[in-house]
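A single protein chain has been removed from this complex, and every other one stays in its place.
Right after this comes chain A.
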């Protein structure tokens, strides 16, 4: 299950969610709040639709492009045979978006 999660499917699902919310727009401070909330909710709904026995954590950061740098790292203590994560980086002309998805298996 972990191999399936860290494959391309989750990447594509999340990428489509991001593009659906901030696909053709420029950075706007008034809307960022809504955007992060929508990206995270849509991603979570799409992941849940897959019907797999996982608990999900979806993390999203949207940053304006101004030449500044950003680094993200994550460290996880879990069962590597059943749990997995996936990070999606997306950008357009005016902003960066980094989405991290972590899936933790539920015992069945």
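The criterion applied here is as follows: contacts are C-beta pairs under 8 Å (C-beta built on N, C-alpha and C of every residue); 3 or more make two chains touch, one makes a residue touch a chain; residues count from 1.
The rule is simple: contacts and distances are computed from a predicted model.
Engineer: For the complex's missing chain, which UniProt name, "Tctex1 domain containing 1", "COMM domain-containing protein", "Transcription initiation factor TFIID subunit 5" or "WDR63 protein"?
Structural biologist: Of the names offered in "Tctex1 domain containing 1", "COMM domain-containing protein", "Transcription initiation factor TFIID subunit 5" or "WDR63 protein", the absent chain's UniProt record gives "Tctex1 domain containing 1".
Engineer: When the complex is taken as a whole, what residues of chain A touch the one chain not shown?
Structural biologist: 27, 29, 32-33, 35-37, 39-41, 43-44, 47-48, 55-83, 85, 87, 100, 102, 104, 106-107
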